[in-house]
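Data block below; observations after.
A single protein chain has been omitted; all remaining protein chains appear in their positions.
Up next is chain A:
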Amino acid sequence: MATPLKNRHLAGWLLASPMAFVLLCFLVLPIVMIVVVSFWGATEFSIYPAFQFDNYEFLLTSPVTYSVFLNTFKYALVTWAFTLVIGFTVAYFLAFHVRSLTWQVALFLLCTIPFWTSNIIRMISWIPFLGRNGLANSTLISWGVIDEPLDWLLFSDFSVILAFVHLYTLFMVVPIFNTMMRIDKSLIEAAYDAGATGFQTLTNVIIPLTKPGIMIGSIFVVTLVMGDFITVRFMSGSQSANVGRLISNDIGLLQYPSAAATAVILLITVLIVIATLLRFVDIRKEL
């Protein structure tokens, strides 16, 4: 039988090419560009092509860099811990406690409702709630829990992490829920049959089988938090910095080479983190 595409390899390449083209134009080229620019030089008013390590040298010898990276890691770690606990609990409830599929779908969609508004709006709406004279403080005062308004509610690490957890928990819920739904319910019965308590079933059966989902969710949350700058800016009232803000500041000052160098270092850091995570769990079977 004659086929227009006799060469199966050719057909494969052609089918893959649109996506490859998109990735090349919008992922590979920009990254190459950033890497190239990171070696350029800059003065107060101009940037010029060059191949020099000044940007990296400055970056890697400045104590600011280390404290900002440390802060970024802190945000990532704390947010990861909270989103993991909350995300796992929500997914567990949806997957194992809600019996009917209809309710599972309905409740799952409910989780996504916040995503109908933009990130920024959801973030900003915390500000009147947490402010010095905001809803939270005035409620607590009227209940008599506190006498003075709490200052640390807004424009603090607390508010930054609160916003991160609020924004990104769903990225943990979805993959964990997905993995949990694939767990054969008779495994839970088998564990129960073998005398396992609810907690033993959780630690010996459910958590090990949910690991790939946990890992995918972790990758989402960690990369999102490490690359974020707007949440930190708004919620810390410009009082805290993370790597994203470092880059955004450089761009504001037209210091593109320096921004590019920071971006390259951040990219490498995130890739190392993901590579480390992937060493623990094989997520390929989940994809």
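Here is the rule we use: a contact is a pair of C-beta atoms (placed from the backbone, for glycine too) under 8 Å apart; a residue touches a chain by one contact, two chains touch by 3 or more; residues count from 1.
Everything that follows uses one rule, which is that contacts and distances are computed from a predicted model.
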| item | value |
| --- | --- |
| Listed names "Putative spermidine/putrescine transport system ATP-binding protein", "Heme exporter protein C", "Aspartyl/glutamyl-tRNA(Asn/Gln) amidotransferase subunit C" or "Na(+)-translocating NADH-quinone reductase subunit B", matching UniProt entry of the absent chain | "Putative spermidine/putrescine transport system ATP-binding protein" |
| Omitted-chain contact residue, chosen from A:Ile86, A:Met181, A:Ala196 or A:Ile230 | A:Ala196 |
| Residue of A:Val205, A:Val222 or A:Val243 touching the missing chain in the full complex | A:Val205 |
| Missing-chain contacts mapped onto chain A | 184, 186-187, 189-197, 200, 204-205, 208-209 |
